[in-house]
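With one protein chain held back, the other chains of the complex are shown just where they sit.
Every chain is named by a letter (A, B and C) in the order it is written, and numbering of its residues begins at 1.
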Amino acid sequence: MLGVTKSESRFRVRYAETDAMGIVHHANYLVWMEIARTELCKLRGVRYRDFEQATGLSMAVVGVECRYHRAAKYDDEILATAWLKTSHPRMVVFAYEMRNGETGELLASGETKHVLISREGRPARIPPAYYGLFDL
Amino acid sequence: MLGVTKSESRFRVRYAETDAMGIVHHANYLVWMEIARTELCKLRGVRYRDFEQATGLSMAVVGVECRYHRAAKYDDEILATAWLKTSHPRMVVFAYEMRNGETGELLASGETKHVLISREGRPARIPPAYYGLFDL
Amino acid sequence: MLGVTKSESRFRVRYAETDAMGIVHHANYLVWMEIARTELCKLRGVRYRDFEQATGLSMAVVGVECRYHRAAKYDDEILATAWLKTSHPRMVVFAYEMRNGETGELLASGETKHVLISREGRPARIPPAYYGLFDL
Partner (left out) sequence: MLGVTKSESRFRVRYAETDAMGIVHHANYLVWMEIARTELCKLRGVRYRDFEQATGLSMAVVGVECRYHRAAKYDDEILATAWLKTSHPRMVVFAYEMRNGETGELLASGETKHVLISREGRPARIPPAYYGLFDL
């Protein structure tokens, strides 16, 4: 499955994700990116929680960018897509698109940048056994 | 400070806490109870995070009840109060009231029930050193 | 579809739903109940967001109870079930179970109590056109 380059996750907007403007609060898109990232790793053969347990490492988020194009509403179907943008043994960048799952309209797009850290919070390198996961 | 029997925490409703009904989403009151509970422990002499580190125990939530009386809106001041309702070496119940901090109107009231568990998730007892904290 | 009496929703635990105890934060179960409730209404023929738009009414939560039996972890599959417990033209009670979707173990169970309110926040009655939805 290492050939899989894009993940697709479908889910519906939760009432709790909306705000008083009647639309999805913008912070939730970061949570949706995380769903898409989890799915991408899974499709490429590694459950992220197994990665954390097996290596004692985490992929700490050091940067995030999101551009919002259209609002989403309660119960809209969301299609979240993730792919690997760049990778290096110490740093990985994922890119994302969130679309309306029915109309295909682009809702938001963004990126997250991650560094590998140990349980003690020290910088680490991706273990060679996981190079395939990250196209290294 | 063991004599302190009620905590009072004041904070303002965050936009992210509102929902499409224009009011605070009901799940947030559980988070506010947690703020009030943290404050109560602190006023009684123990920071909950120190308790977790020193004892290796957590106070897992096993039950929660909340009754909602009036809605809160974005930027309203909230006054959250917590007190110990009943305690036992294996189980503690806290009670709460959330009021509008300016008018005093009751917004919600509730209870949370906790059991002590070890890091491995096994039932545990409150260590005697913390009996004072829990009126035991 | 009015004959449908239980809804089943399946989804995976999001990383953002976990807390420093390594398990799902208890407030999220209220959000999961909401997912299950939305699904139940849909299976019984009404999208809740259409109900809100068509009637100008909301089903405000006035009470919630949740009992936590076992912890859930990141990426666990959750199976959330909802059913109508009691109903009255002014008040509806839903009941819920949240299970591990793979093992079937019961994670949490609970209830939510709702009253009908108008956009101005005044008590209202379920319109007769929706009696079927609520078994009235």
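Everything that follows uses one rule, which is that a residue touches a chain if its C-beta (ideal position, glycine included) is under 8 Å from a C-beta of that chain, and two chains touch if they have at least 3 such contacts.
The structure presented is a predicted model; accordingly, all values stated were derived computationally and were not measured.
Contacts of the undrawn chain with the visible chains, over the full complex, involve A, B, C.
Per the touch definition above, the residue from A:67, A:88 or A:125 contacting the chain not shown is A:67.
Note on the undisplayed chain: of the listed residues B:19, B:34 or B:65, the one touching it is B:34.
Residue in contact with the omitted chain (choice from B:14, B:69, B:90 or B:119): B:14. Even with one chain removed from view, chain B keeps its contact list with that chain: residues 11-12, 14-16, 30-31, 34-35, 38, 47-49, 73-75. Residues of chain C in touch with the missing chain: 15-16, 18-20, 22-23, 25, 27, 73-74. On the side of chain A, touch with the chain left out of the figure occurs at residues 21, 26-28, 30-31, 58, 60-69, 71, 121.
Just so we're on the same page, only the chains that are shown with their structure count from here on.
For the pair chain B and chain C, the distance between C-alpha centroids works out to 24 Å. Here the spacing of chain A and chain C, counted between their Cα centres, is 27 Å. Shown for chain A are the residues that touch two or more other chains, namely 15-16, 73-74.
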